[in-house]
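Apart from one protein chain that is not included, each protein chain of the complex appears where it belongs.
Let's look at chain A:
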């Protein structure tokens, strides 16, 4: 991994206003958990509503989308990516550095509040299970959204469509589509690692593990391949 690119990427990410959008989400997650516990909501209901509905289905994909499309997409939009591309660095190494930053930031921003919320609801094993599942999910989502930011001009829109329409709607109605839903891989990992009976998905642990690896590797490979043929359009002259 190229540390200079990772350093520039992290500085750029933390310096953008878009990054501030990440702050309220973990706070909301922990706040809603605290409110639910204060009103004696049943742990199973709270786990489903907060950990799955809010954490896995909303906070994790949204944080990953904001960060994953921001690490390279913003540089492509404003043209600064040329400074990195006009260097003798294999494109795969550029993508790996971007992915490392995106996945790390998304993982920390989601795993920490998920651990806190899970521990508050059902103990540290539940919290740790969700935190580790979010780390795996952050990696797969980041690779997916990073690839979208190089392959398309509308990565945020397409990412939102994937999260809201595909994962939020279709994969909950049609069981067969869950094998291509990162959300269901995360649910399977969380269920497995926490040992909890509260969470169910039709995706097996083996499929979830293989598909997480496939999404991560395919996203990284596609992004690197596209970046090798990155063109700058002639604008005015």
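In this section, a residue touches a chain if its C-beta (ideal position, glycine included) is under 8 Å from a C-beta of that chain, and two chains touch if they have at least 3 such contacts; residues count from 1.
One rule holds in what follows: contacts and distances are computed from a predicted model.
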If you look up the hidden chain in UniProt, what protein name do you find among "Glycine--tRNA ligase alpha subunit", "NADPH-dependent glutamate synthase beta chain", "ABC transporter ATP-binding protein" or "3-methyl-2-oxobutanoate dehydrogenase (2-methylpropanoyl-transferring)"? "ABC transporter ATP-binding protein"
Touching the absent chain when the full complex is considered, from A:20, A:82 or A:175: A:82
Give the residue, chosen from A:15, A:176 or A:195, that touches the chain omitted from the document. A:15
What does the interface between chain A and the hidden chain look like in terms of residue numbers? 2, 4-5, 7-8, 11-12, 15, 78-80, 82-91, 228-237
